[in-house]
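A single protein chain has been removed from this complex, and every other one stays in its place.
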Amino acid sequence: MKHLTVFFIAILMAGNAIAQTIEVCTSCPISTLKSAIEKAKDFDTILVKKGNYKEHGIIVNKPLTIVGKNYPVIDGQSKGEIITITADNVTVDGLFIINVGTSYTEDYAAIRVKNSKNFTIQNLVLEKLFFGIYIEKSRDGKVFHNKIIGDAVEEYNSGNGIQLWHSKNVEIEHNFVQHVRDGIYLEFSTFCTIKNNVSSLNIRYGLHFMFSNDDTYQDNTFENNGAGVAVMFSKRIKMYNNIFKENWGTASYGMLLKEINDAEIIGNIFEDNTIGINIEGSNRITYKHNDFKNNGWAIKVRGACYTNHFFENNFLYNSFDIAYNSKVNDNVFNRNYWSNYTGYDLDKNGVGDVPYRPVKLFSYIVNRTPETIILLRSMFIDIIDFSEKVSPVFTPDNLLDKNPLTKQITW
Amino acid sequence: MVTIENLHKKFGKHQVLSGLNLTITEGGIFAVLGPNGSGKTTLIKSILGMVIPNKGNISVLGEDVKKNPDYRHKIDYLPQIANFPSNLKVKELIKMIKDLRKYTNEDERLIKLFKLEPFLDKKLGNLSGGTKQKVNLVLTFMFDSPLIILDEPTTGLDPISLIRLKDLIQTEKAKGKTILITSHIMGFVEEVSDEIVFLLEGKIYFKGTISKLKTQTNQPDFEHAIASILTDNHA
């Protein structure tokens, strides 16, 4: 057994030592990526020079490093999937991949990683795609610094920018995804990190989790998507320091939480969204140090949400701070800053002396008859809101922040 | 000078003028008299275009008053109650009216005449009623217009100013102007007017000289003559 291991290592090292670089260019002896892969030995590097390569169905079935120089174009001519990786230890770097075929039965991708480990996909530019980067039953990989620009118009005939399915421990960093269905989509994927990406102008979600646990996403920007981020049926997701911006429209939100338990939402900025966070059936979530700014509704709670903590957040100039459709409340609001707070602080300890009630009667009325939104900020509405504040009839009696801060919180 | 034909005016249900006809010839002083509510002020305001008649025509110097406000360049009007914007100074008011009508330097003479120099820098809101009336007189007489309309010109004036006013009226008359006056002070009317127009129930009851009125009513003096008209008609 020991001998075998030594032998194996020796082979590996030898392989590395004699690894070759194979050049591909349109006028070279090897003029296609496919033939280069065929000729390459394990751990070789294939250098693709600038040019236009009309290829699709490229299968990378050995550990290779494929590097494009000055962004050679791999044109799939809309005939199907372009690159499929089936081996471990593959790196694809610096290609410009366009024209992925669209199909209603198969999810063609610009580049697919299938049952592989230790892959690196980086510096790619993908255009005219169906699915972009599709990671399937793979682990320990990296998707780094890719630019994916789709041209999706309808949800039913478009694919996702970066998709993970049954994968584990993948790092998705510094990617730039636009105009696809979901910018980044995770299904049954765990322990993944999604960091420093910009996902914008996508038809459905900037980022989408389904049945994926223990993932972290941080420092991302989600702007102008159908909806920013949808986190559904997942556990222990950490959401740190992301920016959710300008997700406008009917039932559009910065973030949607549906059946989410034990998550942490810390340090995020929700700005100019129709709804900052839309919460359904989510429990034991900590909201801390988030900025909710200029949203239509900062937080909309739609039933069955228990033991959530809202602590030290800034609620700034939202049309509505909290909308709540039940009379029972088990969530705690404490030490938040509310720009709509009108109380006073006589003992100057930075905490308002009167509790703040973030739910207004008018938000109930709007919920019932949406057209009444046009009366927002009218004096009559202020009067009925005031009377509700004095003696709550429709809003949960205990839904209040007992220690509203008088100054915006910085951290 | 002024021709009024078939003038009707109603305020709500109250008929003030009903078919009034009047011609005022050029030159001379005409006093418009009548009991309270007989329509004196309404008549004057109709001539000035401030009251819009229900029916009838008025022309001043051949111009129809309804058509163009420019005929008012030829009228100097002294309103009954002198109440001016209280924030303005006397000087500014005079300047403003000159600005609105036309330039004149007649005002300096009139200011001296009524001894208004000390008040020029005072605000109109702080002036007494008599002083305001003097300012009012200055504003009226500073333009050299052929028709002068004075509504209760004697209100609030001290005896000296009253004498000056009378002199002023006579000088203007001597220039060949037509002057229309309403007043309750019979002595004043008798003294200054050439002809009187007596209004009763919205119509001209009498028009002519004072002596003609006396003979017609068989009364020795003017005041009694007026009184007899009133008693005859209300008896």
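Labels A and B are assigned to the chains in the order they are written; within every chain, residues are numbered from 1.
FYI, a residue touches a chain if its C-beta (ideal position, glycine included) is under 8 Å from a C-beta of that chain, and two chains touch if they have at least 3 such contacts.
Just so we're on the same page, contacts and distances are computed from a predicted model.
Asks: What is the missing chain called in its UniProt entry, if the choices are "Nitrite/sulfite reductase", "Cu-processing system permease protein", "XPB/Ssl2-like helicase family protein" or "NADH-quinone oxidoreductase"?
Replies: The missing chain's protein name, per its UniProt entry, is "Cu-processing system permease protein".
Asks: Checking the contacts here: which visible chains does the omitted one touch?
Replies: Checking the complete complex, the chain left out touches A, B.
Asks: Out of B:79, B:146 or B:202, which residue would touch the omitted chain in the full complex?
Replies: B:79
Asks: May I ask which residue of A:297, A:310, A:333 or A:356 touches the chain that does not appear here?
Replies: A:297
Asks: In the complete assembly, which of A:27, A:105 or A:369 touches the absent chain?
Replies: Answer from the full complex: A:369 touches the omitted chain.
Asks: Considering the whole complex, not just the chains shown, which residues of subunit B touch the missing one?
Replies: Contact residues on subunit B toward the absent chain are 9, 11, 45, 48-52, 69-73, 75, 77, 79, 81-85, 87-88, 96-97, 99-101, 139.
Asks: On subunit A, what residues meet the omitted chain?
Replies: 248-252, 272-275, 294-297, 316-317, 319-320, 339, 365, 368-383, 408
Note that in this section only the chains that are shown with their structure count from here on.
Asks: Based only on mean CA positions, could you tell me how far subunit A sits from subunit B in angstrom?
Replies: So the centre of subunit A lies 88 Å away from the centre of subunit B.
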